[in-house]
Every structure is written in structure tokens, then in C-alpha cells.
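Missing here: one protein chain of the complex. Every other protein chain is in place.
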Amino acid sequence: MLSNLSARLCSFVLSLFLIAFALPAFAGPFEDAVAKFANDDYSDTEEAIGTVASSGNKLAFPIISALQDGRLMADPDSKKVYVTGTDGKSIDAATGEAVASVPDSASAVRLNNRLRRSVDAALGSLTLQSPDLGARLQAAQSVFKSREETALEPVESALAKETNKSVKTALGEARAAILLFKSDATEVQKLEAVATIKARGDQDALALLSDIGTDQPASVTKAAASAIGSIQSSLAVWSTVQNAWYGLSLGSVLLLAAIGLAITFGVMGVINMAHGEMVMIGAYTTFVVQEVIRTRYPALFDYSLLIAVPLAFLVAGAIGMLIERSIIRFLYGRPLETLLATWGLSLVLQQAVRTMFGPTNREVGNPSWMSGAFELGQITITYNRLWILCFTLAVFAILLAMLRYSAIGLEMRAVTQNRRMAASMGIATSRVDALTFGLGSGIAGIAGVALSQIDNVSPNLGQSYIIDSFMVVVFGGVGNLWGTLVGAFTLGIANKFLEPVAGAVLGKIAILVLIILFIQKRPRGLFALKGRAVEA
Amino acid sequence: MPTKSIHDIAASFSRRGVLAATAGLMLGLASISGAKAADDTIKVGVLHSLSGTMAISETTLKDTILFLIDEQNKKGGVLGKKLEAVVVDPASNWPLFAEKARELITKDKVSVVFGCWTSVSRKSVLPVFKELNNILFYPVQYEGEESERNVFYTGAAPNQQAIPAVDYLMKEEKVKRWVLAGTDYVYPRTTNKILEAYLKSKGVAQEDIMINYTPFGHSDWQTIVADIKKFGSAGKKTAVVSTINGDANVPFYKELGNQGIKAKDIPVVAFSVGEEELAGIDTKPLVGHLAAWNYFESIKTPANEKFIKDWQAYTKNPKRTTNDPMEAHVIGFNMWIKAVEKVKSTDPDKVIDALPGIEAPNLTGGVSKMLPNHHITKPVFIGEIKGNGQFDVVWKTPGLVAGDAWSKELDGSKDLIGDWVGKKCGNFNTKTNKCLGSGS
Amino acid sequence: MTPHMLTRSLDRGAAIFLAVVAACGILIPLSNLLLPAGSFLQVPTYLVALWGKYVCYAILALAIDLIWGYCGILSLGHGAFFALGGYAMGMYLMRQIGTRGVYGNPILPDFMVFLNYSKLPWTWYGFDMFWFAALMVLLVPGLLAFCFGWLAFRSRVTGVYLSIITQAMTYALLLAFFRNDFGFGGNNGLTDFKDILGFNVQAEGTRAALFALSCLALIASFLICRTVVSSKLGKVLIAIRDAESRSRFLGYRVESYKLFVFTLSACMAGVAGALYVPQVGIINPSEFAPGNSIEAVIWVAVGGRGTLVGAALGAIVVNYAKTFFTSGVLAPYWLFMLGALFILVTLLLPKGIVGTFNAWRDQSKEKRSALTTVSAAAEDGVTEPKMAE
């Protein structure tokens, strides 16, 4: 603690001294380099990054990080470069002096991907000893990727001081990466490096090892080859796990889209072609919620989905009940005609949304907790897919519990099993019908909230899910929620294992053909009810 | 056995009903055919889908033409007459495109049609335009391999978009390994074929090219993105050339962003992703991915700034974006006006002959010219996606690139040219000196 | 078809329907060809092509009505048979282009040239001959329907399950035909036809002839349907529709009946598609879209299920509405109107236009006869007991 403080103090004093010394001096290489940022030329910028980063100047870090964030402003006329702080205050990048304001003619220094990589590499070596753990880890990783030889020294000194285990590993890997490509590294060092990278075992490691070239000592080439082999075979195992995960994730999307249909179609027998439009309405509800939050309460953005879920349920549920009362209730007992009416309805709803919100996609943002991914072993699990899986299972569980244990659930089951009997026992069947249809639609609505996170929010949203949803419900067995669950995950996983073999299109065709054949084998789906009652 | 009763069920017939319905139908159809043609205006057909899957892209183009007509009428119209738009909705239905084209030309007697987006819609209306001899301005980048007398292609041909983009990646990003990902239809197929041939001519090995096709509206990109990631980890700099169509892009980019594929690791250059498509995504994770177009909204020229201002005023939407096919319509529309003014007639034959050689300023500071092959000259820009859904131009061609109707890279078409001025032929074989097939 | 079957199948209503179709089939082409363009009675070529399209749709609707109206098989994949027939015809038309394609290749259609095909795929063999293509128009949809039906009906897949798997079938075909590797032109499909049997497809005379031919096909399809439904087989079909297992217990092999009528219907749909393609000038995978098949079912519902005339009429009315609404000031709202039409017809006219008319007519007839008939005993149920001998 104390040594850390004194080190910082020292460096502070030193930098004061440096600045004081630099001020009156003539334009040195550092100043020249900084001025190059104003040339608006990618090669010049690249050169400037290199020079600034290796200058050891105290301003290097603020300049480069400003460059990364688009806060480095350059005036092409005066060739002056400014750093705008995150607090809005600006300094002259060459001198570090505060300036009142950046001239209007100045614009942010532009980057392209090549420069972004240079910036990363430069920042990597500059932040290797940052007090922030995350920054150090990131720095080590960007050095691993850039494997700049100049970073070797900072990496080694950082490695000596580092106490955190994961940063230490990352630094070790970065060092190994540099050494592996350093022409004057010893054979022993290189072999050690290969071992370190092999231990990392991921695709980046594979990339690195495959790229070592031919000018390596034979032992290193051999070690690398065997490391590649072992990484590849472990990755092959992981890829099966990954396919399974993708299958689960696709299955959860299918289930989510189909679960509302399992109620309106499966339980009530309404062939609801407007089901997809209920999903779409849910997605648009999310859009409206986010729009309001963006303009009025930006701080709440991360909660937007939590707010949207109940709202989407209510909006879609209410529209569903309206539809039931105005159209569907006249068509009970004529299931095939519900198909026609709801098809018409879906056209109307699509066009209504198109008229209200325009035909183009609408932006629904991912809250921070839905963005990004984490690594589990060698597979990448994206947060949005993970949350959707959890969400789907939660919706399923709640729905199941509701149908089984609540009073309204009991009434719903009673009405769908024997309408006349239920009516004579004093259940208001028409109210139950409306509620059941509303429930199915409402669940479709909350599916829309989740799907808005991975798909387009456009008037065509519903169309792309309707056929899949019907397949899932029919495959699982009409009228059986568990069947829908098993059906969705079976189709999802089968699809994802077929896709790498057959390709996306053929895979999908194969699934459809399998469904057709499966229905021949079990004409009433996976979980069909048996016995006499069925055919009555 | 009395046979009459047998009919009772099956023979539920209505004689009068049939008669009345048929009569009504005849009357109704007669009323369509008897539409009156007003002489005091020049009619301009607008053939863009306003419903169905393509409405997402095409509605804007319909608005663009309405806007341009409005502007032109404010300037007094053309040849002393006002322009009048005739809007129909082919509803993303390809046979309906042909039907509506026929209706526009025969019934509404339009002088020119601006329309179509997908290649199949263009192919569907093509015979109609040839048969009825009218003019179609087609504003979308496409696979090439076509040069028809009645069609003017104001969008990019493959050499005006795909090849410069690949050149840029090779030069600036030092890309050695290529994923060509596209939706499975003709434009990506042809473009990828051209690119594959081009890359091989530049010394790229077969194993460094991965080609992947997905169905329309593909929404589950997990496997493919993972494959790209895997393909990109072979130690060579990798890039994705995306010809993924419209709707499928949003989930694709979302998956890319979420799986952490950054532009600086594996850049994606897209030919079908413009400002409109990005409007549906949070672009922050996508910063640095690329698109190749002949126009970007963010290009700062006086003409473009004025256009955007007027357009937003016309649509009463200060956030309304502009895009490349819109600019194509702007150029095409102005070319048509100039040609009409030149020959002082809207007669399609005269206008068709007058159009090659006509020049019209584009919105990016250059002057585009209609070529004898009915394609136009265009600048090519490579733009990087910015955090605000716009593009930052990182590279552009030094001058304007002439559109090739026939690709030099494909075996079938390398000797073909389109020349409607000298040879009067859309597919002239320069080797055999013959006009092939149906040309002329 | 024996003469007695024909006469049996005709009552006056059917005769009038046939007369109207025949009159249209003769008069419209004549008016188009003989009268001067622009005269009041001249039917412009544009309308001939448009009506030709409607007539093809009417044949498709008849095919659907035959299985849905009379046998209770709701196929949501009939567009697939229509499209397959269309593709068979389209392939013939493509082969007829010969060297007039843009690349001038005498054998390969244009799309194959630019996808670098070196030789014609085997699936295209024989399509340069009209008789072969015509055979395929019937055979391909028929065979698919036969195989599909054989599986499905034998396993007793019924009701909504059958509807959904027919939808899966057409959806799978849609995806397959979209694939360029499948060898049928991918998304662009087959287009830019030149001639049919040596006649230019775009010539007015050819169009008129195609129109007349479509009317003829409609008449033929109608007669076939009428013959089928008014034969004893028709009664068996209705019996199966109303009480499938009762029919089995009476000793009818339900799956054979369903298979027969499903295959017949698919062949009719194939013919409709084959006539459709030269008239609209393109065949493309979007014809396989499940939405198209659903829409075709809706035509039948609008016209009146189980009435045949109604099916044909429904196809024409709905498509006319579509043509009408997609132009002019109504264009932005046409989906509202089409959607509303479907909803209102199902709610207010559950029997469709013709069905409702028939019911109304029967009712008024019954009222009239009720006044004159004294004997109402049979209506009250039990008559005076009499011993069986």
C-alpha cells in the first residue's frame, strides 16, 4: 500500500518535472508526432500512435485513450490537437495546457480498424500496470493479440509485480505470444511459450500457433503442431457442447414463440394465424417503452425490459380478449374457419402496425445485462440467449403452475375439457374463453419482448415465427404443454446438430421432412392423449 | 331409383347467382379498362411494394419518387406539363409486379416507371416492359449480367461495389482469409462467384475462402457466427464479405456483437446494409464494420445536405434517413427529366435513345453519366459503421467507376458487352462479333 | 367418362356456369383480337392476361373445393402442386428459349450459364418436348400428392394435423426451390419465356388462345369435379367428410378414397399452374409460400365451400378485389380491406357467397312448399307404429 503510494507520488513528481522541462523546449519528436494526428491520414495517425505510445510522455495515455473514444480533436488548419476530457474540459495534446475551448474547425481524429488495433496495442502496454484490475486484464489480452515486441519489457515488469492470478495468467500468455514470434528468443523460451499457449487452449491460441511460420526451430514447430492437435481435439468436444447449447437456445426461442399458441391453439382449438402478430405487438410494446424511457428517463434503460414484460402482456392480452369477444367467439366448433378469420386478422394487424410505426425496422436496444457474452470452458455463451432461456423456462413454469393450481386455471381446464358440463356447474364459460385467449395472446406478447432482443422489430416479425410455432405445437401434441416444451427443444437441438452438417437451408428442410414423417408415425404428436375420449 | 335426389347435396347451385356475379364482374372489369387518360399531365409510374416483406425497403423509394415529382412540379414540371405519380402496390408478390407493370403502362399510360427492388421482381416485369416498350428505372445494386433496352440500371453493378470493397480490405486491412456469407439468391450467388474468381486471381487459396448461404429471413445465426469465428482463428487476418439480405442482417449483427466479434478482429463488409437497416440496431458494438455503397448519408457535400434537408422537410420527419437506392432514384429521375427535355417528348423510343450520354449530378459531388450499356458511372465509397447508425467514409475510389453490365470474371459473360448506342445490342459478344440471343 | 355420367352430373345451375365460362372463353379472345383497339367493347390484352390468371386461380380453387368441400381434407399446401405444375411448364418454356437467351447457350438456360453449370441437370431432361412437359405437369404434382397422401391417409393423419403437415410440405419445397443448388433458378425462378409450341408467348393471339384454353381447362375441371361429386363416389366422400369412422365400419377403404381425390385434385392444381405460368410470364419459389395456399383456401371459403361454382367464383372475386384495391388511392389500405373481407365472410357468410345464396333459396322454396304440403308427420319424428312384416 505504502510502496504503491510512494511509487505514484514519485511518478507524479517526475511527470511534473518532465512537463516543466518540456514546456519551454522546442518541438520535439513527441510534439511532431502529436501534430501528425491533424493530418487526417491513416498512415500518419498510425505513425503518431507508435511514437506517442513509446515516448514515455505522461500525456501518452490520455491522448491514446482519447483517440480510442473519439475525444481527440484535431484542427486541420492550425495542426493543433486537443484532448477533450470526459468531464468536458480540454487540454492541448502537445503541451498538456488547459484550453478554454476547442475551435469549431477541429473534428475528432478518425480511426479505421487497423488503427484501432494499433490503439489497442498501444493502450495495452500503457495500462499493464493500471490500478484497475479490469484494465490490466484487458491490457494483457490486447498485448496477447498484438504481440508487439516492444511490449515485452513492460509485460515482464508487470508480470513481476502482478498479484492477481487471472491477470498473471493473461500476462504470462501475452509474454509467451511475444516470445514465440520474437526471432532472437531462445528455443527453451519458445518451447515454454508453446506450452503456455497450449494451456490456454482456445481458438485464439489455435490461431497463434497456426501462424508461427516456418522459420522456427524444428522442436518448436513440432511442439506447436502437437499443441494444435490437442487443442483441436478438445475444441471438437467443445463444439458438440456448443451445438447442444445452440440447440437449447434455439429451442427456447421456439418454445417462447409457440407457448402462447399452445394455449390458443392447443388448449382452445383456435387455429390462430394471428398468433405471430401478437408476438409482434409485444415487440412493438417494448419499442414504445424504450422510446419513452430514452426520451424521459434515460437512467431506467436497463430496466426497460422488466417494464415492458407486464405491459406487453397486458397490451397483447387485451387485444387478444378483444379479438376473442369480437371474432373468435362466433367461431367455436368451426376450427378451420378460425384459421381463415385469424389469417385476415393477421393481415389487418400487420398493416395497422405498418401504418402506425412505418414499414422499417425499429430499434430495440439491449440493456447492458443482455449484451455481451462470457466464456464457459471453450464455448461462448451470450447473455441475451441465456436470459431468454431462463425467461422461457420461467414463463413455462408460471403458466403450468397457474393452470394447475389457480382457480382460473381450473376453470380454463374445465371449460376446454367439457364446456357444457362446466357451464352447468356455474362457470361463466364466455368469460373463461376470453381470459384463456387473452392469456395465450398475452404470453405471445411477452415472447415478443424477448424476441425483440434477437430479431428485427418490423411488421413482418410475426410471420417468421408462425409456421415454426405451429410445427412445434403439432409435433409436441396438441393440448399438451409438456409436449410443446419437449417438441421445441427437440426441434431446436436437432436443427442445430443438422446445421453444421447440412447447412442452414437443407437442415431446415430436413427438419420439416422429419416432422412430416414423424406425424405419420404418431398422427397426434409426441404426447398424444390415448384412449376412447380422443376420437369422440 | 330416382336420380334427382342424388343431386340434392352436391348440386347446390345457383343459376341466378352465377349470372348476376358474372355480369357484375364484367361490368367491374370494363370499368377498369375504361380509365380515362388525362392529357394535361405526364404520368410517372411508381412500382414499389408497400406491403409484404419488401415494404420494409421499398416504401422509402416510393416516397422518394413522390418527393422528386413534387420538387420538379414546384419548378414547373417538364415540357410545360405537371408530373403525376401513379402509385400501385405490387405487395412483394412477383407475378403481381408483372400485372401491375402491365396495368401502369396499358391502363394508366405512364411515360416511365420507377420501381422494383429484388432481382426477381425486375425479371418478372422485364418481358412486360419489352413487350409494351416502356422505360424502367431500377435503383438497386444487383448482380449484373443484364442489359436491356427498356431498363436503366442506376444502382451499382458488382464492379461498382463488391470489387472495390475487397480491394480495400486487402490493401488497408491486409486480409488474407475470406468468408463470403450471403442469402441464397441470385445477387449473392453471382457476387460471390465474381469475388471468388477475383480473389483467386489475386492469389488467395481455395482453403482461405469460405462460402456460406442462408435462407431469407434467417434469424438464428449462432452456428454461422461461431463458424466464422472458428474460420477466423486460423492465424490469418480474416474478413467477412456479407451479401446477407435485408431482414436477416439485424439478427446477424446482433449475434456478431454479442459473441464479441469486433470489427478490429474480423471486419464485416456488407453490400446490402445501409442507413435504413442500421436504424433497427444499436450500432455501438458494430463500430468499425464496413459497408460499400455509392452514397452515404453522412457524405458532406452541399448537394447532399440540401437533399437531406428538403427530404426531411417533405416527409416531416427530421430523423428520416437517406440511403443509396434513394440516391440512385434521384440520379435516374434527373436523367430522365433531362432526356425528356432534350427530345421534347416523353415517347419511350425517343427517350431511350436520348438517355445514354445524359449526365446528372449525383449527391456526392460528382456527375454521373448514363452509359451505352444502360448502367451509370458512380463513385464507390467504403464506410465504417459509427455509433450513431451512420457511416464514416474511410476510403473512396479516385474517380467515378463505370458500371459493367457483364462481369469480366465470369466465364459466361467475359466477352459480352452491352451497347445500345452503337451495336443496338444488350449482349454483344466481342469475340464473335455477334449479338446474342434475344438482344435487340 | 361414359355419357350417362356426364348428363347425370349436369343440372341447370352447372349448365349456366359452364355456358358463362364458355362464352367468356370465346367472346373475350374474339373481342380482343377482332375489334379495333380502344373501341368500347374491345377487351384490352392487359385484361385478357389478367383474366387468364383469374381463371387459373379458379381451377386451383375447384381443386381445393373438391377435397375440402367434399372430403374434408383441408390442404394448406395446395399451392405446392400448383407451383410444381407451373415449374414443369416453365421448364418447357425455358428449353424453348434455345439460343435466344442472353448468353446464347443452345442447351443451358441463362441462370445455369452464370452459375457455371457445365451440363444440363438430369431433372431437366425431356423438357424440350411438349408432350413430356405436359405429362410432367400432371405426373409430378400427382406423384407427390400420391406419395404424401399414401403416407398421411394410411396413418390416419386428419384434421388440423394434416393441414399443418401439408403446410410443412409446401414450406419445405419453398426452401428447397429457393436454393440455387437445387437447379431450378433459385429465387429468380424461371422467366423471360419466348414461345410455346412455336407461338410467341407475348403475341396477342397466343394470349387469347391461352385464355381460351384456360377457360376450357376450367370447364373440363368443373365437369370432372361434378362427375366425381355426383357419382356414388361423391356420396362416399361426403360420408367420409361427415363421419369418417362410420364409413370405415361400412367397409369403405377411406384412405383409398382420400388418396384418389387428393391425387386428382393435385393434378388439377398442376394443370392450373401450367396454364398460369405462360400467362404471367414467371414462376418462382414464392408460389410455394404457405400464405399463398392459405389464401387459395380462403377463396373457396369466400365463394362457398362444397359448391364448386362458389369456389371458382370466390377465386375470381377475391383476386379481382386484390387487383382493384392494390391500385390508386386505396393502395395503402388494401390489406385492411382484404383482411376485413376474410373476417367478415367467415363471420357473416359462413357458407360463402354461393352457399348463403343457396340456403336462402332453399329456405324460400321450403316456405312455399310448406304452404302446399299438408303432410308434416314425417317432420315430427315418430309415426304411428306399424309392425314390420
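Per-chain residue numbering starts at 1, and chain names A, B and C are given in the order in which the chains are listed.
In this text, contacts are C-beta pairs under 8 Å (C-beta built on N, C-alpha and C of every residue); 3 or more make two chains touch, one makes a residue touch a chain.
Here is the rule we use: contacts and distances are computed from a predicted model.
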Matching the hidden chain's UniProt record against "NADH-quinone oxidoreductase subunit N", "Hydrogenase 4, membrane subunit", "Cytochrome c biogenesis heme-transporting ATPase CcmA" or "Urea ABC transporter ATP-binding protein UrtD" returns "Urea ABC transporter ATP-binding protein UrtD"
Consider the whole complex, including the chain that is not shown, and state which of C:Tyr117, C:Phe199 or C:Phe260 touches that chain.
C:Phe260
Quick one: say which of C:Val228, C:Leu335 or C:Val354 touches the chain that got left out.
C:Val228
Hey, which chain C residues sit against the chain that's not shown?
2, 4-5, 228, 231-233, 235-236, 238-239, 242-243, 245-254, 256-257, 260, 375, 377-383, 385-389
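Here is the rule we use: only the chains that are shown with their structure count from here on.
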Between A-B and B-C, the pair joined by more C-beta contacts:
B-C
Between the Cα centroids of chain A and chain C the separation in whole angstrom comes to 47
Interchain centroid distance [CA atoms averaged], chain A/chain B, Å:
31
Can you list the residues of chain C that touch 2 or more other chains?
175, 178-179, 332, 335
Two or more other chains touching the same residue: where does that happen in chain B?
50-51, 184, 213, 215
Once bound in the complex, which stretches of chain B touch chain C?
3, 6-7, 9-15, 17-19, 21-22, 25, 28-29, 32-34, 50-51, 87-91, 93-96, 98-100, 102-103, 106-107, 118-120, 123-124, 126-128, 130-131, 145-146, 184-186, 189-190, 193, 213, 215-216, 410-413, 416, 426-427, 429, 434, 436-439
Seen from chain C, its contact residues with chain A in the complex are 74, 148, 151-152, 154-161, 163-165, 167-169, 171-172, 175-176, 178-179, 245, 290-291, 294-295, 297-298, 301, 332-333, 335-336, 338-343, 345-347, 350
Complex interface listing, chain B residues touching chain A:
50-51, 53, 55-56, 59-60, 172-174, 184, 212-215, 217-220, 222-224, 226-227, 229-230, 232-236, 247, 250-251, 254-255, 257-260, 263-265, 267, 276-277, 279-282, 285, 288, 384, 392, 394
